[in-house]
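A protein chain is absent from this complex, but the other protein chains hold their places.
Moving on to chain A:
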Amino acid sequence: MSSMPHPTTAATPLVIPGSKAVLWLVGTALLAIAVYYFVGVDQGAWSVFGNDTHIHELVHDGRHFLGFPCH
């Protein structure tokens, strides 16, 4: 990157700084876990939409295939 002040040959020299970065990383991780939950778990062992099974039935094959327990 052009914004790097000191070119160096040492590998992976960056430590992510700052609280804004933490916010991005935590937010991304939480969103990713939410997607993981809806693809793999919801409307099976637990359900946030009550008895509805549309998500479960739609991603049914993928859920089995990705290794999640299913009905």
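To be clear about the criterion, a residue touches a chain if its C-beta (ideal position, glycine included) is under 8 Å from a C-beta of that chain, and two chains touch if they have at least 3 such contacts; residues count from 1.
Assume contacts and distances are computed from a predicted model.
When the listed names "Germination protein, Ger(X)C family", "Transmembrane protein", "CbtA family protein" or "Nodulation protein E" are checked against UniProt, the chain not shown comes out as "CbtA family protein".
Annotation for chain A: contacts to the undisplayed chain at residues 1, 4, 6-16, 21, 24-25, 28-29, 31-33, 35-36, 38-41, 44-46, 53-54, 57-71.
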